[in-house]
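Every protein chain but one is kept in place in this view of the complex.
As written, the chain order gives the labels A and B, with residue 1 at the start of each chain.
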Amino acid sequence: MSRSTPTFSRWVAAPVAALATVGLLAACSTPLASAKDTVIFAIKEDPTCLDPQQTSLTTALNIGRQVVDSLTDQNADTGEIVPWLAESYETNDDLTAFTFTLRDNVTFSDETPLTAGVVKANFDALAALGSAASLASQYLAGYENTVVTDDTTLTVNFSTPNAQFLQGTSTMTLGLVAEASTAATAEDRCQSVIGSGPFVYDSYVPNDSVVIVKRDGYDWASTLREHTGEALVSTIEFPIITENGVRTGGLESGEFDIIQDLPYADEARFDTDDFTLYAKANTGVPNSLIPNTSRPIVSDDAVRHAMLLGTDREEIKTLTGAATAEPPTSALTSSTTGYVSQADAMEYDPEAAEKLLDDAGWVLGSDGIRAKDGVKLSVSVTAFYAQDVLETVQMQLKKIGIDLQLNMVTAGDFFGVIASGDYDFLGAALTRTDPDALRVLFSQAASSHWAIVDNAELEGVLTEQAKTADPDARASLVEQAQELIIDNAYLIPTLETTQLHASVANVGGVTFDSASRIVLYDVRIAE
Amino acid sequence: MAPSPRDRLGTVVRYLGPKLVQFAFVIWATYTVTFLLIHFLPGDPVLAALSLKGGDATTTDPAELAALRAQYGLDGSLWQQYIGHFLSALRGDLGVSIATGQPVADMVARALPNTAAVAVLALVLGVVTAVVITFLAFVSPWRWLRQTLLQIPPLGVATPAFLSGLVLVSVFSFGLGWFPSSGSRNPLGVVLPAITLALPVGAIFFQVFSAAVLEAMAGPYVFTAVAKGLSTRTIFLRHVLRNSLLPSVTILGLLIGYLAGGTAVVETVFSRDGIGRITVDAVLARDTNVIQGVVIVVALVYSVVNLLVDLSYGVIDPRTRPALGGRRTGTGRAGSPQADSPQAGATSVDAARDKAVIES
Partner (left out) sequence: MSTTEQPSLARRLPPALRTALSPGVLLAGLIVLAALAMTLLPGAIATHDPYTGIAADRLLAPNATYLFGTDHLGRDLFSRVVHGAFLSLASAGTAVLVGVIVGALLGLISGFVGGTLDFIVMRFIDVLIAVPSILLALIVVATLGFGPWSVALGVGLGAAGSFARIMRSQVVRVRNAEYVEAARTLGVRWPGILFSHILPNAGRPVIALAALELGTAILAVSALSFLGFGAQPPEPEWGALVSGGRDYVATAWWLSILPGVVVLAVVLAVNRLARLIGGDR
């Protein structure tokens, strides 16, 4: 009889429905997957050195982040430090000793285990590299030794308080490499390192491309990531495309899945449903004119103040910056911890600027440039990037009678000029996650400072904040530093740089870490 | 009296000998001149190298920099460095790049095939196009067509490579998607850069070749051939082509030098690895070893090509061959000066080259 069918189907229906429900629930927590196995990420320059401990080039770090892991991780939004390869950590009161307890079962891609001894080898090798690993040596300033207590416990000791070290352990600059890499020469390390990360270096053809492949068995991702276990794609290719027009064209034509550094001018072109934009404001000191106050015209306070008030940061942002960015309003960018706005002291006021110059005796000449006692108000700025920012400032300062000469040089010559002290102004930014960037830039005691100023109070505040462990006390010192710098016009901020990248819309899982570098552990391509 | 094999060998040696000496001298002189030039380069190679890795964290502390300089061996007198480098170069060791830490020989070996691929393809495309256009202009009965065809090559010479490259990428890569826009991973990536370079190369070759063709056309054997009733095509292929070879082959040698320079721009626009690219980077980074290495390799290639070109004259045009064997008979000036000395080949070859240069 047909009656049995409905009964039968009712019997089946319930379990089927139950199964279906369970199936749906399971689908919600189904591991993320990628429809395509290879992601093509076009980068804008040759990374030159693939060792994340040695290089500070953003392009190289963007690749290196996928190959090494760090002791800690930092939440990009809150700034909170969380455990990663180190299960737990302790700091002593005066920031001279840091104890880490490592998690178990972490191995490098050459199958050697992560032990306290390996971490010690990492730090010792870094200290030996010295200035060949510039950024790391700044994080390890005052490094004495690492004491290994047992296989999973170690203590890092410093001879002077080091406020930025803990945050430094979350960066890939202090990312951990295998013992074999620590024993290799600096040049060999630049060709490839062995890390514990979700990807492994596969090939590097200079001027052409870098390729990384998935690490099988990876299981120690940071808790801040979207998934656990192995990476979702098996290969990431990084073709080196220096021509901006070719990079953007390749994104548009689908040749590339993701591109690094979308020029701001193309932002509108890719702000559509077919593409995704990724913007992260850089932290640290914004792009600025950094003075050498020992030079004749630069030493004149009125000139520097006039330059500060005579630069229209809104216009600079409109012409040369990202649409989502803010004009700078302090000696630190608005996304840096410890930033306090100095907007009132920096507001664009060309009339006030001109009055300052008139009062100081700088008289407007017939060529539109001011002069005093036969000396023209002409200063130079040396830089190796952001030419359009400087051209805009040049146009703006011309309106108040200041002649700004541009001196665009290569990166090597830029640092040569710093080493020799032969500059009026430098045009650059200093990208760091920690407000200690101010000390690196302004403290005359710092080994590679860029600003040449003579202010005992500022010097004291900067040195003090590097030694202060208490976050509130430190924040107040950092605020003082910013006030002092802007009130004395020791810095003329021009632009807050934003990292701007773009991808095709079906790419997911691209995020920034706290240092504005890209994390591709979760990257995947949808249908 | 037939020249004995020993006499023949003697003549060949007397012919080749000076050429080889010349060849070696040019290589050595190029090396020395470059060495002197780049050691007067201002700027600090150590800082340049550090800044590549260090970004804005590059150290500028004088003490640390001095230590690094000693580490890289950038001290020692100029003479010591010169001899040391020269001896190593003879052994094939071109030193290490300060900027990248790579052996220079490796860098050049990696980049050379890329550049060579583009250069060779550009040469082939340029020459073939030039020959075809000349042939069409030669055989076409319509004056307007000939005039139009003759206007194309000057465009090739005048168009800046960076402009044509950008336009080609926009149209054929992003617009039509026929070719990749950059890189050497895809073998098709060689096409657009080669076309960019083929424009000026083809144009220069065309000017020399078509001038030679015109001159050959006016020759008596062509007159005879026409009188005999041979077709225009046959005349072109059998008579004119062969007689235009001499200046054309000459200009090929000169074009190699041109190509070596042109690749810098093309490799920049198309984001390709190559000799031009590493040269520009090396000059910017004051990477003296790389500059030396590249110049030596390019000078070598150029000199080898020119040597081959010189030797090919004897094959193409028997009139330039030195009298094989026999003593100098002192027959005096028989039309061209010094026809009976081994230097005759050299002089008329140089004369041919100069003629080609004027006409290019």
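Convention: contacts are C-beta pairs under 8 Å (C-beta built on N, C-alpha and C of every residue); 3 or more make two chains touch, one makes a residue touch a chain.
This one's a predicted model, so the numbers in the text were calculated from it and none came from an experiment.
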Determine which of the presented chains are touched by the chain that is not presented, and list them.
A, B
Could you tell me which of B:Thr11, B:Thr34 or B:Ser271 touches the chain that is not displayed?
B:Thr34
Checked against the full complex, the residue among A:Leu32, A:Val148 or A:Leu319 that touches the missing chain is A:Leu319
The listed residue (A:Pro47, A:Gly64, A:Gly249 or A:Gly416) that touches the chain absent from the view is A:Gly249
Using the document's definition of touch, tell me which of B:Thr159, B:Thr232 or B:Ser312 contacts the absent chain.
B:Thr159
Even though one chain is not shown, chain A touches it at residues 243-245, 248-249, 252, 263, 265-266, 269, 315, 318-320, 387-388, 390-392, 394-395, 398, 405-409
It is residues of chain B that touch the chain not shown, namely 22, 25-26, 29-30, 33-34, 37-38, 40-43, 154-155, 157-163, 166-167, 169-170, 174, 254, 257-258, 260-262, 264-265, 268-269, 276, 279-280, 283-284, 286, 291, 294-295, 298-299, 302-303, 337, 350-351, 353-354, 357-358, 360
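The working rule: only the chains that are shown with their structure count from here on.
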In angstrom, rounded to a whole number, how far apart do the mean CA points of chain A and chain B lie?
45
Which residues of chain A touch chain B in the complex?
48-49, 54-58, 60, 130-132, 134-135, 137-138, 186-187, 190, 205-209, 239-243, 245-246, 249-250, 252-253, 255, 410-416, 418-419, 428-431, 447-448
State the interface residues of chain B toward chain A in the complex, per the touch definition above.
43-45, 47-62, 64-65, 67-68, 99-102, 107, 110-111, 166, 169-170, 173-174, 177, 180-185, 268-274, 277-278, 284-286
